[in-house]
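A single protein chain has been omitted; all remaining protein chains appear in their positions.
Chain nomenclature is as follows: A and B, assigned in order of appearance, with residue numbering initiated at 1 for each chain independently.
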Amino acid sequence: MSFEQVFSLTVSGVTVGMIYALIALGYTMVYGVLEFINFAHGEVFTFGGIMAAVVLGWTGVSDAMPIWLRVVCLGGALVAAVLATVGLGLAIERLAYRPLRGRSRIIPLLAAIGVSITLQQLMILVFGPDSIIVPPSVVPAQFVTLFGSRIRVLAFIIIGVSLLLMLGLTYIVRSTRIGKAMRATSQDIEAAQMMGIETNHVIAFTFAVGSGLAAVGGLLVTMYYGSIRFDSGYIYGLKAFTAAVLGGIGNIPGAVVGSLILGLAETYGVGLNLGLLMWFFVAGLAAGLYFQLVRAPKRRLKHIREEDRTPAYEREIMRLYLLAPVYAVRVALAKRTDALMAVSARHALQLTLGNVFLAVMAIVFFLNGHAQIDPQWQNVIAFAVMMIILLFRPSGLLGEHSQEKV
Amino acid sequence: MAKSGDKKRGPIATALGRVPRWVYLTAALVLAVLFPLLHSAGLMDMLWIRVAIRSLTFVLLALGLNVVMGETGLLNLGYVAFFAIGAYTTALLSSPSLGFHWSFWPLLVLSMVFAMLAGLLVGLPTLRLRGDYLAIVTLAFGEIVRTVFLNVTSITNGAAGIPAIYTPNIFGWVVTEPPQFYYLILFFVVVVVIALTNVKNSRVGRAWNALREDEIAAIHSGIDATRAKILAMVISAGVAGLAGCLFAYYQSFINPTYFLFMQSVIVVCMVVLGGMGSIPGAVIGAIVLDSLPDVIRATFSDWLPRVFGPTFMASWPAWLQSFFTDFEKYRLLLFGIVVVLVVIFRPEGLLPDTLWRSETHEEDPREQEYTRQTLFDIDEGNQDLEA
Partner (left out) sequence: MAPVLELVGLTKAFGGLTAVNDMSLTVEPGEIVSIIGPNGSGKTTLFNLVSGIYEPDSGDILLEGESIAGLRPDQIQAKGISRTFQMLRLFSNMTVLENVLVGMHSRTKTRLLGAMFRLPWVTREEKEAVARAQEILAFFPGRFSGPRQSQPAASLSYANRRRLEIARALAGEPRILLLDEPVAGMNPAESLEVMQQIRELRDRGQTILMIEHDMKVVLGASDRLIAMDHGVKIAEGDPQDVANDPRVVEAYLGQRDAAAS
């Protein structure tokens, strides 16, 4: 694999990651303020893309038009799409979600699923089941050569636009009143209400911003791949949500980080050969071993009661982490289980299993160095990455370890 | 002192509630058994037996999903994966494609076992996660399973599917005709209903309900939450595996398109509509939602024209006509709208597990002054402990 190939893959990965991020931000912001997964967000994204494509179709934009006019049409379509999508998002929130606020977790989720189906089916009925294309005249077809590889200009536009929007969002969240209100509401909605914050407005604003970003994502995706379908939202929504969870749901930078990781993972996964992918597992294994043999025992040692603290006991805890399975069996068989030992044994066993898995994967990939993963498995890679990370860090990479209030 | 649960029942409901349960159950059973005879008597087209078989398959799926979603409060959006695993196990081991011809009972058990193993595989790492994450992880798992079945063409034949599944031979009884399949699946539905009802009314079922109601309180009552949740997941997967096996035998051909995510969603709709945690609710929800398109189509394309004459719809606007005659196109849209409406206005479903009722409605206002502040937690229902 040449450097140019890897670079080109990296740019692709980042591009698709940015698109996921635009969608993931919607999921994560809504979850932040409401602790609720807006299942219908994927359909909102699709709607934005379809609206943009349809409006572009109405403008009759063609190669005959001068470039500035085409840009105007594109801008107009974007504005129309964003407005329509924001309207849709607000309507959904008001009609389907607000009546259910405060109910048990599963109820709003079910409503969201219902809304998602309804939207998808409406889009089929109104726009038809076939792909909707964007007129090629608005899609920049040029390439630039960077570090020896040919990259689409559109990729840079997508990355640039997304970065701009994210910076804008960061500014809003950090420095404006409504942004502060959003942060307050995500921390503790009741306290925010008691401080006089109009939480209904904050929530509506959150939905609006999320929907707007999704609309932009929808347009960009349609331009990048040439078309969009009623069911595009399903897979994009799912992956974007995966990315949000990966980064720590409710965490805005986390959504971006998670999206980039996911985009790169699925692009590298089918683009690089196994010999190169192996290094990811090796890195993971190194981190895992470090954690198992150094950090975890150190943390565990702090829990030893003073009167029990003897060098022998400390050594036994360290050995537990080194030879986990053996000790786990011994501890399980012992009549008097020292609570600390039991917990440590279980923990050590989990870590060992994790590291064994990573080692096995690394070896398998090493032995098949020249092979490549078939593109049809691309989605599976995304999901697998999420499931694995959640296994080891249930609150996501940048997620907060939020404790239940008892 | 005020019984907020009682206040909402109208006169019809009260009258119906007075009839002892066993009367309903026996009546339903008798009707179900006699149903195919309508065809033998020439009163009913074979189509309806096929519809009934399909609906009963969904009944099994709804019963299974009810265990994990209705009783335990965990949202599994990848439920169809277990169905697929059961179906593919049966198809692969009882068709020419791999050259196996297992007999019925061992294959049924194996289909269930594989589905249950999958349930264990999904459950073990994920049931520690918060409920929302679980939904998405199960969805992802469902997709992974479908993708595997689609792509590992050397074994599963990919999109082409597996044809020519052998007919089951049960102690000498060769099942070929739809009425026979009907009785076969009806038998299993009855068995599953009885088994799940027994479990629901036992220590095990109570533990599940407790987890749904308030996980922290449940844990503090000595319930090992992870174990109980995994058990619910495994049992529900097993029922789906059973349904998959029977489905494969009946269809005699399966391919990945039978196991799309939409199927998981449809089963979720059925359980929600019927009433979560309610076994009769799951049965009714499944039957209603599954047979609805056929019933509507038959009503408007067949029965009503026979009664009112073939042009009775002629004056209706075209879109309305197409809605009824072409209902299949609108089916899912209707499902979506129904779910949203049910969840907002009648979350306890059609046939509530009568206890589910009170949670999801507003409490009696007289009690609110005592309890609003201190019972805030209860309104939120199942909360997860992230340890």
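Rule of thumb we're sticking to: a residue touches a chain if its C-beta (ideal position, glycine included) is under 8 Å from a C-beta of that chain, and two chains touch if they have at least 3 such contacts.
This structure is a prediction, so every number in the text was calculated from the model and none was measured.
Novice: Out of A:V6, A:I157, A:A208 or A:V343, which touches the unshown chain?
Specialist: That would be A:V343, which touches the missing chain.
Novice: Consider the whole complex, including the chain that is not shown, and state which of B:L61, B:L75, B:I162 or B:A218 touches that chain.
Specialist: Of these options, the touching residue for the absent chain is B:A218.
Novice: Can you tell me which of B:R50, B:R206 or B:R331 touches the chain that was removed from the display?
Specialist: B:R206
Novice: Counting contacts across the full complex, list the positions on subunit B that touch the omitted chain.
Specialist: 1-5, 195, 198-199, 202-207, 209-210, 213-214, 216-225, 231, 235, 355-359, 363-364, 367, 370-371, 373-378, 385, 387
Novice: Could you list which residues of subunit A touch the chain missing from the display?
Specialist: Those residues of subunit A that touch the unshown chain are 302-303, 305-306, 338-340, 342-343, 403-404, 406.
Throughout what follows, only the chains that are shown with their structure count from here on.
Novice: Show which residues of subunit B lie in contact with subunit A when the two form their complex.
Specialist: 69, 73, 75, 77, 125-126, 128-133, 135-137, 139-141, 143-144, 147-148, 150-151, 216, 261, 265, 268-269, 272, 329-330, 332-333, 335-340, 343-344, 347, 359-360, 379-386
Novice: Spell out the residues on subunit A that touch subunit B in their complex, using ranges where they run on.
Specialist: Touching subunit B: residues 31, 35-37, 96, 99-100, 102-107, 109-111, 113-122, 125, 234, 238, 241-242, 245, 249, 374, 376-377, 379-380, 383-384, 386-387, 390-391, 394-395, 401-404, 406 of subunit A.
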